[in-house]
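Only one protein chain is missing; all other protein chains are in place.
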Amino acid sequence: MTASEAVIKTTAAKNIGSSFASHWLLRHWALEIFALFAGAVIWESLGWGLGLQWLPPFSQVIVALFQFVASGVILSNLQSSLMSLIVGFALSLIFGLVLGALMGRYRIVEKAFDVYVHALFVCPSILFAPIFFAIFGLSDASRVAIIFVYSTFVIVINTATAIRTVDPSLVEMAYSFGCRERQIFTRILLPASLPLVFAGIRLGMGRAVKGMINGEMLIAFVGLGALAQKYGAQFDAARVFAIAMVVLIIGLVGNAIVQTLEHRLTRWAD
Amino acid sequence: MKTLARDWGPRLAVLATAVALWEYFLSRSQNFLLPTFAHIATGLFHLIFLEPRFWEALYISNQALIFGYAVAVVIGIPLGLMAARLPWMDRLLNPYFAVLLVMPVAPLIPIVIIALGLGLAARVFIVVSFALVFITINTRAGVRSIEPTLIEMAKSFGATESQIWRRIIVPGALPAIFVGLRIGLGRAITGMVMVELILVASGLGRLLLEFSGRMQSDMVFATVLAVIIEALALLSVMQILERKIAPWAPDISIG
Partner (left out) sequence: MIQVKNLTKEFGRIDNGGGVLALSDIDFQVRDNEFVTVIGPSGCGKTTLLRIIAGLIPYQHGEVSIDSHPVVGPGPERAVVFQNFALLPWTDVLGNVTFGLDVRGATKSDSQAKAKELIKLVGLEGFEQRLPKELSGGMQQRVGLARALAVSPRILLMDEPFGALDEQTRRLLQEQLLQLWERERKTVVFITHSMEEAVMLGDRVMLMTPRPGKVKEMIDIPLKRPRPPDIEKSPAFVEIKEYLWENLRAMQTHQS
């Protein structure tokens, strides 16, 4: 089930009536929930049974996770990580949406930038980490720059496609009623492109989180990545898994937030 | 000829502006180690033509890439095909795909090292774990995108399961599979780079560490640029292959 299918199914569930919804959801996703549960059980038994240093039982990972949260270690590292994440993602949103919109609307802008945007999009963004480290050193700017490179280009491409694929007859209709360029942008292009733009923003957010963690792993920042490095060096697998889970949860929560927002704003799209 | 100029004019203008901005930033910065555009260019030239250790490092690093990518493809495509055709398997695997899509592999690299050591095995494993999910998911999406009426039609003519696979499913899913292969390649390259930079094994990572230790930032930039060029070259080859084999592929992808 893809994310969009999941959204459609949840919408259908709403129509049936919210009292049914939770039963319905449970019934339809029972197999998936079972799969995750089974995985946890298998992990647990292998962890105890095999006694490998790198495969602690699942329960130990959960314990480590709670310990982290309780001791506030996660929170303080998370704070510094999140700050860079927010700044980096905000910058990439602004830059990405603007450049994407210009590229979508004006062919000459598209022609000028498309080669670079495409190259930077397909090229592994982590390659820029050494470069940013050389420029900014061990500072937050490096982290922000890496996050920026990770998430901007998927936003640019999605936004450009979104604007370019707006139904041209809507633009013509607006023109026939006397709309000028700015009105066409605000009344037609903006709302029509929202679904695809949101898709890009969601992808960008996922990329930003990856950029945050990858950047931190490489360059010894304070932050979750550095924490993972530290415990890795100590061979504390349980704690490393726990950190990975924290990052996973951040990613999922962020995704859910954007998806709710998206669903509110694009109820008209199918 | 005129259209060539019209296309490349703005592009070169953007490049020139970028270089100009870089030089301006350089002149204002306190960091004396940052290389100018000219330095980078000469560094790159030196690296490619005059530095045998570069090619040695490239060879070592790319071993992980090639083996890892091959393994990811060999496992990923059949897995994706099966997941698409067997609904129970699909639903069991789906939550894991969803998790693996969002979860970054990088924090788990230390664990892989604990398990597999610092050798080629660990590097290959990491490359596989970067690339596998994307190949599988796109393959699965490719099979699911085939119109069910086509399969119905084939069945109505008495086609066997293997005939349906050969004549309808595989060709129909081919465009999406190729998209998955292309994205998977990008991810595999990312994995290789992450491995190099975190493990600082015997390949490019080691070279980069040496250069940065000796404050040769122009060589650092040049090395990174060289790897970027390699990545873009590989991906372009993949894209050309994609267009040759599946020219009707639309431009959608997952990941």
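Note that the chains are named A and B in the order they appear, and that numbering of residues resets to 1 at the start of each chain.
Note that contacts are C-beta pairs under 8 Å (C-beta built on N, C-alpha and C of every residue); 3 or more make two chains touch, one makes a residue touch a chain.
Worth saying up front: this structure is predicted, and the values here are computed from it rather than measured.
Participant: Where does the absent chain make contact, in terms of the chains shown?
Facilitator: Checking the complete complex, the chain left out touches A.
Participant: Which of A:H118, A:R164 or A:R187 touches the chain that is not shown?
Facilitator: Here the residue in touch with the unshown chain is A:R187.
Participant: Please output the residues of chain A touching the missing chain, sorted low to high.
Facilitator: Contacting residues on chain A, toward the hidden partner: 167, 169-170, 172-179, 183, 187-188, 191-192, 194, 266, 268-270.
We take it that only the chains that are shown with their structure count from here on.
Participant: In their complex, what parts of chain B are in touch with chain A?
Facilitator: 6-7, 10-11, 13-15, 29, 31, 33-34, 88, 91-96, 99, 101-104, 106-115, 141, 182, 186-187, 189-190, 193-194, 197-198, 208, 212, 217, 220-221, 224, 227-228, 231-232, 235, 251, 254
Participant: Spell out the residues on chain A that touch chain B in their complex, using ranges where they run on.
Facilitator: For this pair, the touching residues of chain A are 1-2, 31-36, 39, 52-55, 108-109, 111-113, 115-116, 119, 122-131, 134-135, 161, 206, 209-210, 213-214, 217-218, 224-225, 228-229, 231-233, 235, 237, 240-241, 243-244, 247-248, 251-252, 255.
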